[in-house]
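Working notes, structure below.
Note that one protein chain of the assembly has been removed; the remaining protein chains are unaltered in position.
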Amino acid sequence: MNHSITESLNHSISSSLWGDAWRQLRRNRIAVASFWIIVVYLAMALYGEGVFWYFHWKDMTPPYQQTNLREEYLSPSVFRHPFAVSSVDDPGAVGSPAVDHRGQPAAKSVVARFRTGLRTLAHHPLGTDNLGRDVFQRTVQGARIAFQVGIITSCIAIPIGVILGCLAGYFGGKTDDFIVWLYSTFSSIPDLLFIMAIAMVVGKGLQGVYLGIGLTTWVNLCRLIRGEVMKHKTRPYVQVAHALGLGPFRIMFRHILPNVFHIVIITFSLRFPAAISTEVFMSFLGIGLTTWVNLCRLIRGEVMKHKTRPYVQAAHALGLGPFRIMFRHILPNVFHIVIITFSLRFPAAISTEVFMSFLGIGVQGEPSWGIMISNARLRLWQGVWWEMTFVTAAIFFIVLAFNLLGDALRDALDPRLRTSER
Amino acid sequence: MSLLEINNLHVRFSAGHGHEVRAVNGVSLAVERGESVGLVGESGCGKSTLGNAILRLVRVQAGAIWFEDKNVLTLTHRDLFHYRRRSQMIFQDPYGSLNPRLSVGAAIEECLAVHRLGDRAERKRRVRDLLQTVGLDPDYAARYPHEFSGGQRQRVGIARALALNPVFVVADEPVSALDVSVQAQILNLMKDLQQARGLAYLFVAHDLAVVRYMCDRILVMYAGAIVEAAEVDALFACPAHPYTQALLSAVPDVEKELRARAAGARREIVEGEVPTVTSAVAGCSFHPRCPYARDLCRTQLPDEREVGPGHTSRCHFRSNHANIEVSHAPEEIINT
Amino acid sequence: MLRYIIRRIFQMIPTVFGVIVITFILFNIVGGSPAAMTLGKNVSPKALEEFDEQRGFNKPLLLGRWSATRAYENTTFERNAGPWRQVEGVTYTAPQRREPGHITLAPGKDYALPLAFKLKPQVTYQWVLKYRLLSGTAAFKTVHSYQPDDVTGAKPALAAAGGFERQIRLLTTNSAWQTVKIPFNAGAVPATLKLTVHTEGGALEICALKLRRQNANWFDTQFVFYLSQIARLDFGKSNFTNQRVSQMLKDGIGPSLCLTAPIFFVELVVAVSIALLCAFFRNTLVDRLIVVIAVMLMSVNYLVWIIFGQYMLGYRWGWFPLWGFESWTFLLLPVLIGVVSGLGGNVRFYRTIMLDEMYRDYVRTAFAKGVSRPGVLFKHVLKNAMIPILTNVVIVIPFLYTGSLLLEVFFGIPGLGNMYINAINYSDVDVIRAIVLIGSILYVIANLMTDLCYALFDPRVKIG
Partner (left out) sequence: MVMENYLLDVDQLSVFFRTRTEPVRAVSGASFSVAPGETVALVGESGCGKSVTALALTRLVAEPGYVAGGSIRFAGRDVLAMNPERLRQMRGAEIAYIFQEPATSLNPVFRVGWQIAEALNLHRAGIAAREEVVSLLNRVGLPDPERRLSAYPHELSGGMQQRVMIAIALACRPRLLVADEPTTALDVTIQAQILDLLVRLQGELGMAMLLITHNLGLVAGVARRVNVMYAGRIVERGAVEKILGQSAHPYTRGLMAAVPRLSGGKTRMVGIPGAVPNPARLPSGCPFHPRCPKAQPLCRQQDPIETIITEDHQVRCHFWK
């Protein structure tokens, strides 16, 4: 309503899509908060990634995999009365390093008690699971897998969706017919069934999950982009570009695409929680990560092999630092594995996996949120609530943040899309 | 030879379900160098399609378009490129015709770059010149379209059209989206540019008053065909076609209204709806609405007839039916 | 209207075909033969072949005359002599720079070609052989213990000492690697058939050997087999439960619908009502509160709803039975969880639709006419909003048939969802394929229904 006034308000304050969206988002406190939550999770994921790689190169069991049967079923630290006096007296209780074992009993001053209390708080802050593994660390690792899934599936879906959508929308005719047929076919297959079937066929690995989610999400994006491109094709500025004699690809990618690109971003942010949930779902069912096959394992095996080679020894002898050796010397020598893996990914990965687990280097499944839920589920019935609670809270907050940010982005960038996404 | 000559042009679109829209239906016209020709009609009469067809932005089914002695419709890719340098277009919607993701400088420069004119520095200089020519601060080149008002955007659109130094410009409703107080600025700018550069305009509009101000000659279009063509003064003084008369009568013009009000007169109103071009009408396309229609009109398509020097009309009845007098051509009514 | 429906049904055909192609690609091409996956590793090639035979996996994919058979796996001799290891007189040469890996058959001997199992009767096979013969000859022969009746048509006579022997191809000296195809017929009683090579005067070197089976015709392929299966509505047999898949589907769909249909209807009514409430109180505290709650609800993972719901309501408080499918009370908890878990998203979606309508011009007209607020909402807005809502509802219907995967697993409801997950875990390809395919076809049909709904309820949509 009140067209003229709202329109003129819109025109002057907010005709620049990005500029206005940015302004609007910055003012939206919920969106900003969501953004920071996502940043925190991203940091967690990056940290998890770092930890993961570090311990794999060091060839050590990462802390989130360390089992400690003495500390199984440890409840979260705040529930362990960290500041209670008794914890200082009894070194065996709750398994915390509450006492500095130097022979003499710890000083009972308030400061010391406070210090030890703090240390206890920091020790397994969210408790441990049945094998005494730290719930906090595992949750962080779960974030890593979740982000991997979100990002990799987007990397699969976005190029397919964007390119096909552009081509269909722009060229129309037979091209359009074909692409519409393609995506309506894909969208006809119920998502979850399709993802699971793909995952099963491809080999129940993380790749299956990536591929499954990636291959089903491009459809929606493609449809949206196609519609937008068709709309923009008739816009005057495209006519102008025609009149200037620009070629179709230049018009398509330089003129139209920037104008519809916000859809990609909106779709991405709206799809992210869906991808995470799907991954959680699938790893819960044991389809995702049970046979954990990953590139880094291969690399790790190779690096371990190369570590003992003379050229690395020589590098050591020259006094080169570990990073330089790792990246300048070893990595170029194992990098071909990356390429080979990507081309021969599935058979090679599977066979190497078999080989490596035969040799006993295999690690148990990485802690994804879904696996954690799956493990924690039965323990919940025994009253071990914390593992379940913290994992679900972790999922809740990231999904909530993405939902809210996605909403805000959509409102800021393209309110029309509201009804097209469920 | 004229700068632009169009012979019996037909443009048809498929409207699905086997229907066809005859947007342009056998149009012939000519535009001389430095001349500005107005093309007037209501929505859906095919005037914008005609403008687009001249620049080969839509597919033409039949006919010929001659520009500087070359048939535009058979140009090779290379020649078409050259043609686009000679003839350009100004678009109606100043909000939509500029790509919101390109700075105005980049938008103008892109034309030069695509046509490989000058090096980077030279192009930049030329962009500044152009902006100055259309009355904008050259430093605005780095700004994005949303930072401009409607009038300023239309100036940018004009600068872009002029970037390649065309001799012929199709202006498709260049001021209809602008506020009244801004229209005059743009019209004046276009007039000045025409004089300074010897441009020829095909000025597509629905507003007769604007066309009268801008043009030397006027073509009135109805249902895909040109029903009347005349010098601007002749047309306004003695419109020959009933449709033109109705149009003139319908325009709410301040002075005319005030005069009519003082005299207590009522306006002429043509009944009926603007035809959709899908429904092919036998005979004269205007006959269902024409107050003077007779049997002949319902069966036979009228030819173009000369009603005065340089004044043609597509009506069986040469004279004028209303109270406006005809100064030339003896009355000659064909009865059937 | 009828013409419109018929036209739309014709338009469905490419999509259905596409779905068939995709499932085919997924399960037959990407997945390959599931025989080894399902039967395990230590199964005889004969059993595998029978498995494939039953499911048509031993045919060419799309088009072709010849297909491989497990009687003799393709050998290229890159690492070792393969099945020739056991054959006497055969020496293996590992690949060198120019030379491919190959086996050498010393001259002057008969060699039986190592087959994993007997061939099929009356079927034409062919050897595809890449060989080199520096000197001498090599003869490929079939040896029957009975006289093959396909030659004379007579009853088989008594076996001769070496059996009836027939030379099918004589290879002559050839110093470069060369590929030949040697066709032969397995005869009526292939159980007694022996395939031999006799080398004479020089060693036969073989660097690649394949056995191909001839199919009935060019179109006797996996794809055609698959299509005909679909046409016969025969979805094969589960190799886990050994039941016919169509029977399993029939058994499973009832429990699934028992679970999903109530969820669907309750959810629809509740969500639309709440959305209307939002639209009525738009921009007030009530509206905002509902939106906040809806977003929170939809951010809670589905698993969490189920696990905590089952734990708290079923186990701790004991309000509902925990597990099983015996009476309607067993459905209460899963339905409740199903409704709650989907409520947030649906309320938000319907609210968006309603509010979009609230800002239309016709609403202003209605208000200007003097229509009251409830009047505008329940008459003008609701009828317009029903169009997108209805189409959205119709499109969900096909998903009802699979049931809710997780709810069924958790609450032990023997529906299709449960079945599907079991099938995934046991790599039960036929079941998976059938469920995916039927789901997709139902979806296509639902799409058609959506269009029909549009045509029926939206006067702006033209039919014809």
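Every chain is named by a letter (A, B and C) in the order it is written, and numbering of its residues begins at 1.
The working rule: a residue touches a chain if its C-beta (ideal position, glycine included) is under 8 Å from a C-beta of that chain, and two chains touch if they have at least 3 such contacts.
Values in this document were obtained by computation on a predicted structure and should not be read as measured data.
Checked against the hidden chain, the listed residues B:47, B:128 or B:206 yield one contact partner: B:206. The residue from B:69, B:119 or B:271 that touches the chain not shown here is B:271. For subunit C, the residues in touch with the chain missing from this view are 282-283, 359-362, 364-373, 380, 383-384, 387, 457-460. Along subunit B, the points of touch with the absent chain fall at residues 42-43, 149-152, 179-185, 187-188, 191, 206-210, 212-213, 236, 246-258, 260-261, 266-267, 269-271, 273-274, 289.
Operating definition for what follows: only the chains that are shown with their structure count from here on.
With each centre defined as the average position of its C-alpha atoms, the distance from subunit A to subunit B rounds to 57 Å.
Work out the mean CA point of subunit B and of subunit C, and you get 61 Å between them. Partner subunit B is touched in their complex by these residues of subunit A: 11, 14-17, 19, 235-237, 239-246, 250, 255, 258-259.
Residues of subunit A that touch subunit C in their complex: 1, 181-182, 184-190, 192-194, 196-202, 273, 277, 280-281, 284-287, 370, 373, 377, 380-381, 388, 392, 395-396, 399-400, 403-404, 407, 418-419, 422.
If you check the complex, the residues on subunit B that touch subunit A are 52, 55, 57, 80-81, 84, 88-89, 91-93, 95-102, 110-111, 114-115, 144-147, 157, 160, 164.
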